[in-house]
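To keep things clear, I will list the structure first and then write my remarks on it.
For this view, one protein chain was removed and the others were kept in their places.
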Amino acid sequence: MINFSYTIWILLLPFLMFLLLGLAGHKLKAKLSGLLGTFGLGIITFLSYLTAYKYFFTSEKIDGAFQKITALNFTWLQFTDKLHIDMGVLLDPISVMMLIVVTTVSFMVHIYSLGYMKGEKGFERFYSFLSLFSFSMLGLVLATNIFQMYIFWELVGVSSFLLIGFYYQKPSAVRASKKAFIVTRFADLGFLIGILILSFNTKTFDFISLTNPSGAAISQGSSIGFLGLSVMTWSMIFVFLGGAGKSAMFPFHIWLPDAMEGPTPVSALIHAATMVVAGVYLVARMFPIYAISAPVALDVVAYVGAFTSLFAAVIACTQTDIKRVLAYSTMSQIGYMMLALGVAKYGGETGLGYMASMFHLFTHAMFKALLFLGAGAIIHSVHSNYMTDMGGLRKYLPITHITFLIACLTISGIPPFSGFFSKDEILAAAFQSNKFLFAVEYAVAGITAFYMFRIYFSIFWGKDTQYQHTPHEAPATMTIPLIILAIGAAVSGFIPFNKLVTSDGKILETGINLVIAIPSVLIGLLGIGIAYIMYRRESTIPDKLAAMFKYSYKWAYNKFYIDELYLFVTKKIIFRYIAVPVAWFDRHVVDATMNTIASVTQGVSFRIRGFQSGQLQKYAFVFITGAIMLAVLFIYLWK
Amino acid sequence: MSSGTFLIMRHELLLIAAALLVLIAEIFGNPEKKSRISLFSIILMGIITAVGFLPSPAGELFGGMYVSSGTRLIMKNILNIGALLVFIQSVTWLNKKENSSKVSEYFILLISTLVGMNLMISAGHFLIFYIGIELATIPIAALAAFDRYKNKSAEAGIKLILSSALSSGVLLYGLSMIYGTTGSMYFNEVSGLFHNNNLQILGFIFFFAGMAFKISIVPFHLWTADVYEGAPVNITSYLSVISKGAAVFILMIILFTVFPVIVATWQKTIFVTSILTMTIGNLFAIRQQNLKRFLAFSSISQAGYIFLGLIGGNQLGMASVIYYVLVYIFSNLGAFGVVIAISNATGKENIDDYNGLYHTNPKLSLIMTLALFSLAGIPPVAGFFGKFFLFTGAAQKGFYLLVLIAVLNTIISLFYYLLVVKAMFINKSENPIAAFKSDFYTRFALGICVAGIVITGFASIIFEAIRNLSFGI
Amino acid sequence: MDILSLFVVIPVLTITAILLLKDTRQVRVVSAFGMGLQLLMAGTLVFLYLSARHAGNSDEMLFVKDYLWFKSLNIHYSVGVDGISVAMIALTSLVVFAGIFASWEVEFLRKEFFVSLILLATGVFGFFISIDLFTMFLFYELAVIPMYLLIGIWGTGPKEYSAMKLTLMLMGGSALLLVGLLGIYFNSSPDANRLTFNILEISKVVIPLPAQRIFFPLTFVGFGVLGALFPFHTWSPDGHASAPTAVSMLHAGVLMKLGGYGAFRVAIFLMPEAAHELSWIFIILTSISVVYGAFGAIAQKDLKYINAYSSVSHCGLVLFAVLMMNQTAMNGAIIQMISHGLMTALFFALIGMLYGRTHTRIIYEMGGLMKIIPFLGVCYVIAGLASLGLPGLSGFVAEATIFVGAFQHPELFYRIVTILAVSSIVITAVYVLRVIAILLLGPTTNEHFEHLPDARWFEKISVVTLIGSVAAIGLAPFWLSSMIGTSLHPIIDKIIALNPF
Partner (left out) sequence: MNSGIPLQYFLILATVMFFTGVYGFLTRRNLITILMSVELILNSVNINFMAFNRFLYPNKLEGMFFSLFIIAVAASEAAVAIAIIINIYRRFTTINVEDVNEMKF
């Protein structure tokens, strides 16, 4: 048994870094604090790679399966003797894999930001937030129990809130951060309820005992029914709500495009590579339960994933803000991953989808981070988000151009880039189990290629735009991460995921299935071709098309008015028809009754003052009548 | 008369002696130095009060017409303390020149009422009781009309004397019924011969009405406010505390000793009347502007609370009533003391005049606040303990509903007490009562009151003493 | 002199010291010193308590001292603490300490202000240490009354009205309470000759069920009024809005906790059968206050109103959890009391400081303050995050415990209601973020605010004290929850006896 106890530092370091930069940051020099943060994360990255190496290549397997190792664990908060929140580190294939993803991208972003955020006000604040995020994300990844995961889940949410709202004087940024937090919070409510139901039935939070396919917990409550579904299914659906919120699945997706208000490195790190895939990770984490005792919930996952991928891809075709395009493509790619999980079963051949999903998660992290950082470099030089303001940039930004191209090819699934492999696995998995979803994904693959090259061409080729000051290539601090990531995106496809990350930890024999691979590559090329025709150089085709499908284009351009719907619900229904009435009711009914009691008392006291008339004889009269009435009362009426 | 006799009825005898001494002092004393008389009578009263606490044997006189026991002694002592305080409080007022000619009358009359009350408390026979109660009432009427040049004073006098005459008429009529049905006026005999027939109940109700008049229980209370307002402040305080206390005591004694047979009836009676009293008293108090009138109504509602102690007909209730009267004496005299001091200094008696008093006369306002809180039953002052024990006494016999109504009433009362506090502390005023320094007597009296308000509650020994002594009446 | 009584004696001495002072400038120093001492004492008490427990002292109450007071009624002055009261005492001393500094700049009648403030504190401390219903009630009312003057004299807005309303409604509560206590007292012994007010002794006997049916509601509602139980909560918004800073802090932070504490230490503990029988009524009421308070907060414009309504919601959660009547939920209730006490005090302190600078509490009249007064801004954000239950701050610990506990309830109805209550976390997030966004973020709206000064040293003391403790609980809840948990056992055992979970 290898000793993994040092992994605690993977959690502690970023936290300490956060405290240091948060409390003392404004005292340090901006540059120093930036370097500190980067250095700290460097160490963590090193530790993670060490861990990954030790886990995958030196830890012993039991009958060919990777074991879940609890590196360390201590009780943080005791509820009952069975239920308690622990804080700890759980190592298993997916968590280690995520460890790599998070630290790599995060490290890249740290370096990149040194250049990108140079001279920004609140530089040290930015880095402290980044450290906070890294801490939370790693905690989420390494959680040993679902409640720990929830805790870090929330922390991730808040750090994303803080980073989106980094430019807190910009109203749009503030609005976006608020939106992001509240939408995800709403989803997390589902997550929490799911946890409650789960824990009520299984009486445990611990992942290992929860997800042990032959354990007692997993079958708990699948017999108890509620409104037609088993409580287990209900809890899993609720948990998935949480995942959908973070991963911007329909209908919780609305926060992601707006989240692009944040600094671009943040978008790359949080809203492309790491945090948004937390939902996928969550489902993967609970996968045995989904697969074994809540298949219905798994179908929900599949269909939601599929729909989102299509829906987002369509919208992506119409947006002109490059970061938003990338955001929608992120959604659609995560849709892929969800779908892959959804179509998978537990163990063996049928577990292909699971492995594919994780694979795609990995590759996607690489190329999507690359895309965003590239976009960042572009924006950095052009000072605009809109591709309408760009064109012919290939001359000015060679490195960015190449890396961006690689990324585009990768996401379009063109071999030999990594995207091809992972996407191919997913399609294969879909093909195995559900032809309809398979068809959908095929279409999406094409659309993806189209819109990616749409922006590629219109940025780097297209019309020769005149810039008031000529764009210049980004500094090394920014280009180096691009290059590294580009390499990662290019080659990570050759990582033998089927040996490392599978649903049951055993090795899974896979190969390129040409029947699926070739058409998918072709459809990708087709999409590229169309984009080439439309955007290689200035042409009127796009406008013609837009005019032709006027309404559908308008709908897609306005993101199918989902935002407006939300706005309607929150502003009109919640605020105007619930909150305001409640406040009114409280003032004018509940409170009023209390005041009425008082005023009634006063009124009565005014009414009865006539008794005190000052007339001696009236007094005497009352006296006598009183006496007689008492006498009558107690002699005849109430004896 | 043997020395034993003297010992037994020393309260009355000493008081009579005191009255005579004051009279002699009036006759032979130096007409210029009238003010000395007040000091003299205060000293006498002080001595009597002190002597009252000496141990004395329980016993009977005049064939059981006069009874003395531990309980009754406590009651008398409490009354004496109150009277002493009133004496001290009156000095400043008496030193004014329009009163300087009537100092001795004032004290003689007061003392004689005190004699009446003591006599009445010691009654073992309705005749003594009747003599006592009249002796306690008639001089008060004269005192109420003491300010000969004030219309209100005269009006107060006539209202008091006539309505009390009527009430004693009714009371006597009731007694005659009881006499007719039992053939005796001895407390112990009557209780034996009592058996709950209509005529007796009628008699009881009429008797009760007569007593309720003295305690100013609704609906027999209407004279109270006017008389309190009209009479000189000192007399008002005396009426509101001493007379009321004495009447409560004797009513309690008679209820417990004479009418145990019809306990069910008088519990109902008290139930109804106490609810009426608390509520009506509070409702009237809310709107009052004149502080004397205000305190009059507050004292009415206080009487209602006191009845909660009676209703149980139990030891605890009895003890708590006696205790509460003691507390009430301190609290109410404290409040009145402030009113007296201010009306002596400025002649102002309205709540509005008190606006911003705290900023000019902080001490007085604090004492007032303390007294009012004690009346409202706010801890940690004595009033809280008093009320708590009263309620406990009622609750012991299961009158939870009554207790609930009572405590809800205390909220109303708290409201109007707070109005005064608000006036003194919060309200702003362009011409507040100017800061003034009151003389020794006032400060002394107020000091005693404050001490009483604070100590009586915490020092459990006082309550315990009352509790232990008051076994049997 | 036992250590517990010191908690009453020290404030009293402080008061006398203040009264003897001639120079009003020293007043605040003296009070700060006295309350600092109190804070020290609280720390010592926590330490002593834990060490005593560690030494294996398993009595229900520790440091018990008992003096016979009114022999004939068997009324004692008896004090004693278990983990719960220790925690509450610590909370109180923290809030009071912070409150002193928050009201550092009171000018008008300074002496009187601090006297009444500390008097209020005295009542609260007395309430938490006493285990005799009579003394408990005494201190309870003692704590309520100074509010009137504090709000009436030093308050703002319609202060007389609010003060009167608050006082009368709370007194109304204590009126019901008094009847309830008397009822308990006269049923406290099977043979009516050993009647007692002592909680521990009463808890040993079973009060006959018919009596419980009458007196449980009285007691519970009586305390509930102070705990802002719907629909008896309306004193809270007005009261808080009109009260001066420190008073709001103490009131929302500590005084409202008397309600929750009493509801569970007296009502539930002594009359579990009725509690179990009638809990559904109050569960409905409390869950209403949880959601309703949160919604009410969304629509408010005045910072203090927002906070008052959120207090309604949070305190509703306390009573809600108490009524679930199982170990975890009750544990959560206590933690929630403490956490809410700290963070709401923090809120009111900050609001007071903002008001002191901007002279408005209407959120729309402020904006973009974060840039101008970063320290206060950040503190406000932290307070907000604590109140929306962010992990790592105390709010989360409390709410998680409550929800998990409540959801363990065997009956479906209770679980569904729980889900209703859980949903409040979203609403909370909405109004907290709404305020933060309007108040602190965005561009600065009012140029007059451009040069507002950031926090002064005494303000920093006050705020940092509170934030420190909020974070401490949030990061390391285990010691607190275990301290409370062990003390809950006797109570739970008494309940378990009748409804086995």
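By letter and in written order, the chains are A, B and C; residue numbering begins at 1 in each of them.
What we mean here is this: a residue touches a chain if its C-beta (ideal position, glycine included) is under 8 Å from a C-beta of that chain, and two chains touch if they have at least 3 such contacts.
Being a predicted model, the structure only gives us computed values, none of them experimental.
The chain not shown here makes contact, within the complete complex, with A, B. Among B:Ser35, B:Ser101, B:Ser176 or B:Asn468, only B:Ser176 touches the chain that is left out of the view. From the options A:Phe494, A:Trp584 or A:Phe621, the residue with contact to the chain not on display is A:Phe621. Within the full complex, the residue among B:Ile8, B:Leu94, B:Ala225 or B:Ile351 touching the omitted chain is B:Ala225. Residues touching the missing chain, restricted to subunit A, are 609, 612-617, 620-621, 624 (touch as defined at the top).
Residues 126-127, 130-131, 134, 138, 141-142, 145, 148-152, 154-159, 161-162, 165-166, 169-170, 172-173, 175-177, 179-180, 183-185, 225-226, 229-230, 287, 293 are the ones on subunit B that touch the missing chain.
One rule holds in what follows: only the chains that are shown with their structure count from here on.
The chain pair B-C and the chain pair A-C differ in C-beta contact count, and the higher one is A-C.
Averaging Cα coordinates per chain and for the whole protein, the chain whose average falls nearest the overall one is C.
When you average the Cα atoms of each chain and compare centres, the chain farthest from subunit A turns out to be B.
A separation of 78 Å divides the Cα centre of subunit A from that of subunit B.
We define each chain's centre as the mean of its Cα atoms; on that basis subunit B and subunit C are separated by 43 Å.
Here the CA centre of subunit A is 37 Å from the CA centre of subunit C.
Within subunit C, the positions touching two or more other chains are listed as 168. Subunit B has no residue in contact with two or more other chains. Those residues of subunit A that touch subunit C in the complex are listed here as 75-80, 83, 85, 147, 150-152, 154-155, 158, 165, 168-171, 174-175, 178, 181-182, 185-186, 189, 192-193, 196-197, 199-200, 574-575, 578-580, 582-583, 586, 590-591, 593-595, 598. Note for the complex: subunit A touches subunit B at residues 601-602, 604-606, 608-609, 611-612, 614, 616, 618-620, 622-627, 630-631, 633-635, 638-639. Subunit C makes touch with subunit B in their complex at residues 69-73, 75, 134, 138-139, 141-142, 145, 148-149, 152-153, 159-160, 164, 167-168, 171-172, 175-176, 178-179, 182-183, 185-186, 214.
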